[in-house]
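Note that one protein chain is taken out, while the other chains of the complex remain in position.
Right after this comes chain A.
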């Protein structure tokens, strides 16, 4: 019985296509470049590249391939900005839940101008906007409330507002540039503050509760809508509060 293989002599045929675990993505004997970089979701199996995750195959010049998928759980990656919830505080660091496989550690000194004398008091349940510093699969990830240069750059605890959970795919869409249509349409009529964590958590704050509810609902609805559908959806919702 033959092993089923998708037509992948030219890898271009599968770019931006949906693939499932086990799909053959590339035959190494057929491609010209010497080096290929494999990202998340791909694996080398003898002389083929196979997918291990379900998602869309993405490619960036000249030779990078990866699988983009939207999941409910987050895989910590260094450099991501995420929203964590404090679940414990130890003498040296806070322990945060960032919706990943392991709990993350936030060192008490990882703040701009942080010293032993001015450690912030984060109680259990505080929502914190942090940046992932170190993440690999064998260790608990380390996060910090500073950016790469050591400045605070809006990181820290988020007060008031409303936090809801989404899939990682929706978070990525919200942070894409150019601005996604739903945020564009909302921003034209309402003023609100938004923090998007790549781990599938979004925090919204506005001056009135109606605005907060409206922004949250629009974002949650917009995941599978096209650009025009998003604009129409926002317009319908805004009509409800007469804007």
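Heads up, the rule we're going with is that a residue touches a chain if its C-beta (ideal position, glycine included) is under 8 Å from a C-beta of that chain, and two chains touch if they have at least 3 such contacts; residues count from 1.
Convention: contacts and distances are computed from a predicted model.
S.K.: What is the protein name, per UniProt, of the chain that does not appear here: "Exosome complex exonuclease 1", "ER membrane protein complex subunit 2", "Cytochrome b-245 light chain" or "Signal peptidase complex subunit 3"?
M.R.: According to UniProt, the chain not displayed is called "Exosome complex exonuclease 1".
S.K.: Determine which one of A:53, A:77, A:172 or A:229 touches the chain that has been left out.
M.R.: Answering carefully, the residue with contact to the hidden chain is A:53.
S.K.: Who touches the missing chain here, A:101, A:150 or A:187?
M.R.: Here the residue in touch with the unshown chain is A:101.
S.K.: Contacts of chain A with the missing chain: which residues?
M.R.: Contact residues on chain A toward the absent chain are 1, 3-5, 18-24, 41, 43, 50, 52-56, 69, 71-73, 75, 101-103, 137-138.
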